[in-house]
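Removed from the display is one protein chain of the complex; every other protein chain stays in position.
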Amino acid sequence: MTLAEVIIRLVMVALAIGLLMSIAPLLTWGERKWSALAQDRVGPNRAAIELAGKSITLNGLLYPLADGLKMIFKEDFMPTRGEKFLHFVSPWLAVFPALAVVAVIPLGARVNLFGHEIPMQVADLDAGILYLFAFASLSVYGSTLAGWASNNKYGLLGSLRTSSMLISYEVAMGLTLVGLMMTVGSLRLSDIVEYQQGTMLGFLPRWGIFMQPFGALLFFVSAFAETKRAPFDLPEAESELVAGYFIEYSGMKFGMFYLGEFVEVVTGACLFAVLFFGGWQLPWASSEAYYNPLVVGIGGFISTAYLVFFVITLLGLPLRDPRIQFAIAAGGFLGGAGLALLSGAEGLLGPKGGVLGLILSNGPELAKLLMSLMVFTMKILILCWFHILLRWTYPRFRYDQVMKLGWKMLLPAALVNLVVTGIVLLIIR
Amino acid sequence: MQEVVRKLPTSTMTLQMGPSHPASHGTSKFTVELDGETILAIDIEFGYLHRGFEKMCENVTWTQVVPYTDRLNYVSPLINNVGFYMAVEKIAEVKVPERALYIRTIISEMSRICDHLTCVAATAMELGGLSIFFYMIKARDRIWDLIEDITGARLTVSYVRIGGVMNDLPLDFAEKWKPVRSLVLAMLHDVDVMLTKNRIFIDRMRNTGIINGETAMAYGLTGPMLRGSGVKFDIRKASPYLVYDRVEFDVPVGAKGDNFDRYVVRMQEIKYAVSIIDQCLAQIPDGPFITDDPRLALPDKGSVYGSIEGTVDHFMHIMFGIQVPKGEAYSYVEGGNGELGFYVVSDGKGKPYRVRVRPPCFANLSALPTMITGALLADLVPTFDSINMIGGEIDR
Partner (left out) sequence: MAESKKEIKTYISDASDDMTWHERLYVPALAKGFGVFAKHFFRNLLGDKEEGDTGTIQYPEQKIAYSERWRGAHRLTKRPDGSTKCVACMMCSTACPAQCIHIIAKEVDDPNVEKAPEVFVIDELRCIFCGMCVEACPKDAIRMDTGIHVPAMYSREEAVWDLDKLISNKGVRGNV
């Protein structure tokens, strides 16, 4: 490994963790604010910083910060008769696997910049999906041990529920993906993303969700169950078990469970985007289309406009205001035009020397990189939104019903999906 | 293998839930004996909210009882007000003016809507559907706005008086009711879409907490719980009071007596309550809102300020309390949770001699062990919620 490669890897690690750790706290805000909007409320908006006599609230964006501070300074309570060591390690066990999963996720297109091949992925493993499952299974230890180590009956019941539920849903989750693996013919996540380019049947984007609609649904349900959020939140079922397995946790240890949950939401959204929504691919287009300035321009317009829109909703500005609408359009236009220019400038101007020339000659690749990152971020933001809103819509299952759903509905359905996929593939090939 | 199984020592687990547990709202405590998650036995403890309502009533005048009744079932205080004074009026044999009867019907139905909304909302919330809770509570708040318009308070209303009510409906009440009405109905529709056909919800509610009609009657259950079990008994129909015989409505009944039936019964009753209010507003006559019987009602303020007779009359009523003649009576109304009865004894001395409440929740809650034994711990939540135990009422 050369020095450059090492540096690239480190940058990738920073990027992946950075993405995760910026979206996850954002989602704690999003959960409060989005659910509030859907519930006809306003949501928290009082945490403020006093600056020059004015209090700045940023539409509640300071709450993650305030939460973090509060958790760090809160007393770290430990039940006297609890199992000290396990009580201490289980929050780490809950967070770490969720973080580790992101290593194999391709965050953007593989590009060739300044003479270096850059995969936008920390590790492009052959057996990417297996790695995913391995770490997803590890996360069960965190919550199981947490409840057991707390010496609390509610905690114990919660951890029993967690372990049985997570283990059951892993089986279903694994099987639902086999159909996709068969279609693509690889376990490598970058291959799966590469495969999802262009169109199928002439009018649909060749995305996993259209190749495997049933599999996608089943995977979504089981992945949702893995995050232990409502309607699958029975391990922590507030009204029955008070807080379930983390009942005896406070301070930053509780914060880690809390954060871990959101990290899981983000990694879940990443996974779903990669497996079923074409990862960083544009719909209908092949990955070559990233070199077409026109496509880059249009795509850039949409994704920049979306990101500007997202930031505006973050700040709670009124979307009815024509100026705000103009800002969204203008942002999108600037982003689109900028990216298109970056992509197509060398073709127009011809080769140049110096720094400008270096940038221009790498322009198409650079545009592809930025664009694919933006497209991917947009996809995971939308999926996270969906995930978070779903959590607030439905009542939760009962313990035996969740088991029935897992073993008697999801598992057979996944098997049927597998068989049907196999038959269809046989006929097609 | 057999050997090993026999040697494993297993024991049941005793779990103390409450009195401060998210599910035991209204402060009650369950001691649950669990085998895994199956409930083997349950012991319910209540009384954490005991204030001695019945004894307190003996020390105040007949008018001063009304704030106490507000605090019985604090979700539908107006029905309690009406129920208590109906008993008093039975003793005194007063004729309540027509308009007051209509007003009492309207406020009773508004309270019933609040009561059912709270119950369904709490059930949904405790099953994890927090949004439904917010939708329903928002609607309830709008109704409370109206109640504030009528009575001057949102919760501690103290509105009903012997022979009538404290003051008339506001002039713009019918106007203000319209938007609230459409909000309630739109909310019902939303909740219906989100819950009634939702399998997760059906699974949680269907076939849990079953009690059949016969057992229900044996336990003395009333209200939505009895009707959920398929017994068509509603005091508003069985023994019409106020103007319930002049309005059209149906008594919804369930088939099985499970939680889902009770949910449906409550949802339907909200719907009928809305319709009853509509009909009352269409029929309500003009006239006085409190009886003019000088023995039992305060004289109107004009004569108090202006005439010596009025002042003296007023003085006597306030200083010695309204003199309810000797006698005793039991009166019952259909409260939010069932038959709310007041047994009142008067010795003619200006204060109640004895007051006894029949809180519907008390009988309803006593059926809980029958309904829940053998079920899973998670079923305790919807079952307990559909009983809608109100601490203030049960503990008195």
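The letters A and B name the chains in turn, as written, and every chain counts its residues from 1.
Please note the rule applied: a residue touches a chain if its C-beta (ideal position, glycine included) is under 8 Å from a C-beta of that chain, and two chains touch if they have at least 3 such contacts.
Quick caveat: nothing in here was measured; it's all calculated off a predicted structure.
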item	value
Touch criterion as defined above, residue of B:S76, B:T208, B:Q268 or B:S346 at the omitted chain	B:Q268
Residue touching the undisplayed chain, where the options are B:K29, B:K237 or B:H314	B:H314
Residue of B:D141, B:D293 or B:D347 in touch with the missing chain, whole complex considered	B:D141
Contact partner of the left-out chain, one of B:I202, B:V251, B:A329 or B:V345	B:I202
Contact with the hidden chain (one of B:M17, B:A92 or B:L188)	B:L188
Absent chain, residues of chain A that touch it	34, 36-42, 217, 313, 318-320, 389-390, 392-394
Hidden partner chain, residues of chain B it touches	60, 63-64, 66-68, 131, 135, 138, 141, 145, 148-153, 156, 158, 166-167, 170, 185, 188-190, 192-200, 202, 248, 255-256, 260, 264, 267-268, 271-272, 274-275, 278-279, 282, 298, 301, 304-305, 311, 314-315, 318-319
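In the analysis below, only the chains that are shown with their structure count from here on.
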item	value
Centre-of-Cα separation between chain B and chain A, whole angstrom	47
Touching residues (chain side chain B, partner chain A) in the complex	13, 15, 21-23, 37, 124-131, 134-135, 138, 194-195, 198, 200-201, 203-204, 376-381
Chain B-facing residues of chain A, complex	35, 38-41, 153-154, 157, 230-231, 233-234, 237-240, 242, 392-401
